[in-house]
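Dumping the structure here so I can ask a few things about it.
Some chains omitted; the rest stay in position.
Letters A and B name the chains as they come in the text, with residue numbers starting at 1 for each one.
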Amino acid sequence: MLDPDRLLPTSGPEKAIGRALYDAVADLPILSPHGHTDPRWFAENARFPDPAQLFVVPDHYVFRMLFSQGVALEDLGVPRMDGGPVETDGRRIWRRFAEKIHLLRGTPSAMWLAHSCETVFGIEDPLTAANADAIYDHIDACLARPEFRPRALFERFGIEVLATTESALDDLRWHRMIRESGWGGRVITAYRPDAVVDPDFAGFAENLEVLGGITGCDTSTWEGYLNAHRARRAFFKEFGATSSDHGHPTACTLDLPQKEAAALYERVRPGGASSADAEAFRAQMLTEMARMSLDDGLVLQIHPGSMRNHSSQVLQRFGRDKGFDIPTPTDYVTALRPLLEAVGLEPRLTVILFTLDETAYGRDLAPLAGVYPALRLGPPWWFFDSPEGIRRFRETTTETCGFYNTVGFNDDTRAFCSIPARHDVSRRSDCAYLATLVASGRLREDEAFEVAHDLTYRLAKEAYRL
Amino acid sequence: MLDPDRLLPTSGPEKAIGRALYDAVADLPILSPHGHTDPRWFAENARFPDPAQLFVVPDHYVFRMLFSQGVALEDLGVPRMDGGPVETDGRRIWRRFAEKIHLLRGTPSAMWLAHSCETVFGIEDPLTAANADAIYDHIDACLARPEFRPRALFERFGIEVLATTESALDDLRWHRMIRESGWGGRVITAYRPDAVVDPDFAGFAENLEVLGGITGCDTSTWEGYLNAHRARRAFFKEFGATSSDHGHPTACTLDLPQKEAAALYERVRPGGASSADAEAFRAQMLTEMARMSLDDGLVLQIHPGSMRNHSSQVLQRFGRDKGFDIPTPTDYVTALRPLLEAVGLEPRLTVILFTLDETAYGRDLAPLAGVYPALRLGPPWWFFDSPEGIRRFRETTTETCGFYNTVGFNDDTRAFCSIPARHDVSRRSDCAYLATLVASGRLREDEAFEVAHDLTYRLAKEAYRL
């Protein structure tokens, strides 16, 4: 099913160069410094329930596409907020998926599925309506075997380190359980404080009280609130965290005098903040987080520019993360300036920028990352974690900020089996780009081998301080 | 003159795949569900006047390029608003065109011209200043022959259905005449209500009265006004319409409470609306039209984002559609939200989105179309109906919304002979893209053949309910 030369150049001198570059990095360990897998999997090491729960129900790439063509989310087993009935029969969900599999043609989801089916489950035929049941049975039988349990797959995938992402209020119980289990797999957490940084987050005021309670800090004051963050960051570091992550609607930052910041905190603390205050507070907190990073060494990741929950009906019925998060034009040049004025010239700080607005790659992001010591560019994100997305990223950033202001690949996934598939797509796409540079006289072959290794392994290891 | 392999991949395994895919779709019937040809041609079936009237005078792609290099529009026979003298000698216009033909190098107009000359008129030499007279004579002699009359060309081009676009106030006399003639060609209309939906349209207030007169509805009230639209839509459906079309400056939509909408109508009805009211009214009407579409099944097309008549001097001297319509950055994510909140989850509704802002393809449009059941993406439009434009469209949308949230090709042309040329460019460009996917292991060959057929024929037929 899989073309062994997929995504590599198909002719010319770049064909052989691309193949050789890929062969040199194909089997390197996987570093996954940012993602959304569930640490409970590795803590409990229970079997995955069934093929639909593995490939369809939790994967918003898949169910959004089916929904766009008239398949009800209920029929795909997506849980309702009100607990109302949805399909629970994995086989029926799987059949619906198979019937509509053509909708994924040309998408990375199709490649990830094929890669998982073939390399994880040994399936050699493409999924169709006709073979849906047989493939379901085959995967389901595999899942019952010990070598398909989460930890076994983790090892088989060659994962050297895997970061999950937890709320600032999380007790990290699954991470603790992993550690106490004595298992050797390196699963680390990352600090995601949206619930206590974003005044628009549901339950913000209560969350601040919880934050005070679990840290013993007085979150009714600005200084106590900042200390509570410091305490949680230290706690997350105990469970391996090397980074924090921030998913704000915009990339706005502020660097208010501390007195004004304290007054702003006073206004947003009780909840019901104005939207201007909410935006200002998120903006101020990015700069505060950057200052904390200078102290404790956590890498700061900024994932801005998604308008969440575009359909209020879908939000109400099915909740967040249901495929209705839509990218928006995102400013970085003006937005990041307050943070950069404060700490941007610090080589000890690492701020990794992501975008859902590809127009920013060449115009804003590469020029910024190509001069500020604190800045690095994250890999193509979400809709752009794809062969064409990776190609555009390299073509529009490399000439301005080079390779060494980028940080290797993130899979950023909730879908465990897609991890090796996504890293493979990234390695192939980067090698294809490098081969093109070599064949057109823009890079020497010896340099390309070194860069291929750097993009696959070293840059992620260094940027994320793994 | 024409390279038989033009626009297909030139080497590697994709070369043969692309050729095979193209061969499979090259001769499929043409579906032209959106365009601006003149139904009078097919009603009267008179001969086209002369080569200049066929290729130069009505083609803004051509005369704008000559104008940009100092050729006066008068010298190209473009009529003046004041009826003042312009060139009327077709041969002299043709010679001026031939002298400047190098300006079109690298543009789709050059390809369309070559395709028409060779496939329609059997000309094998490129047009030059030297052979301008000979080619003029040859085309002119052809036009005198019955097999070059509009209906004969329609049949020879293999057009299965051709949609024109008429104002809501049009009496559709030419469509009636076509129907009554007994000719078998399927020429249908489409409902374009700008004259009675856009308060900035010249004569808006009078147009509303005319609308009332021809429908017998009381357009002095909001409800009567909406009923008048319903009546006209029903009338247009009698003449084959399957779609409405809306060419607003922006993609803004609103869904006001009906009482507020009625008050807004009251304000704009007399003419002289404020620009905020005009924008709000257009926005509200898109949502109203979508609701009517749910009732009567017309497909809603939105063509936003052109700043019309950028030069006021040219507008004053030569009128609208003279090449001075310039694209502007266009928001969809916020702009369409009111309409989508109202009816976006309805699989029975089809809203087809077009853009002149290519940055929206991957950032806004594909993510929206990849999740909302009511949304589909129209093909590359206007300046982007070109080999590079089509490539960029596929490369930036397919990975997010697949092929099946797109609707095949529109030629959108006023230039009759360019119809087969444009469809041929589209088919070749899509096959080139598909071949690239196959050769790089992203799509199986059997899938590619099915998708090629879908993009050429089935998707247009289904999306436009032809």
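What we mean here is this: a residue touches a chain if its C-beta (ideal position, glycine included) is under 8 Å from a C-beta of that chain, and two chains touch if they have at least 3 such contacts.
None of the values given here were measured: they were computed from a predicted structure.
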{"item": "Entire complex copy count, 2 subunits given", "value": "3"}
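Just so we're on the same page, only the chains that are shown with their structure count from here on.
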{"item": "Fitting chain A to chain B on CA atoms, where both chains share a sequence, rotation angle to nearest 5 degrees", "value": "120"}
{"item": "Centre-of-Cα separation between chain B and chain A, whole angstrom", "value": "40"}
{"item": "Residues of chain A touching chain B in the complex", "value": "2-3, 5-8, 10-12, 64-65, 67-70, 102-108, 110-111, 126, 307, 310-314, 323-324, 326-329, 356-359, 383-384, 386-389"}
{"item": "Chain B residues within the chain A interface of the complex", "value": "11-14, 331, 333-334, 337, 340-341, 344-345, 347, 359, 362-364, 366-373, 375, 395-396, 398-405, 437, 439-444, 447, 450-451"}
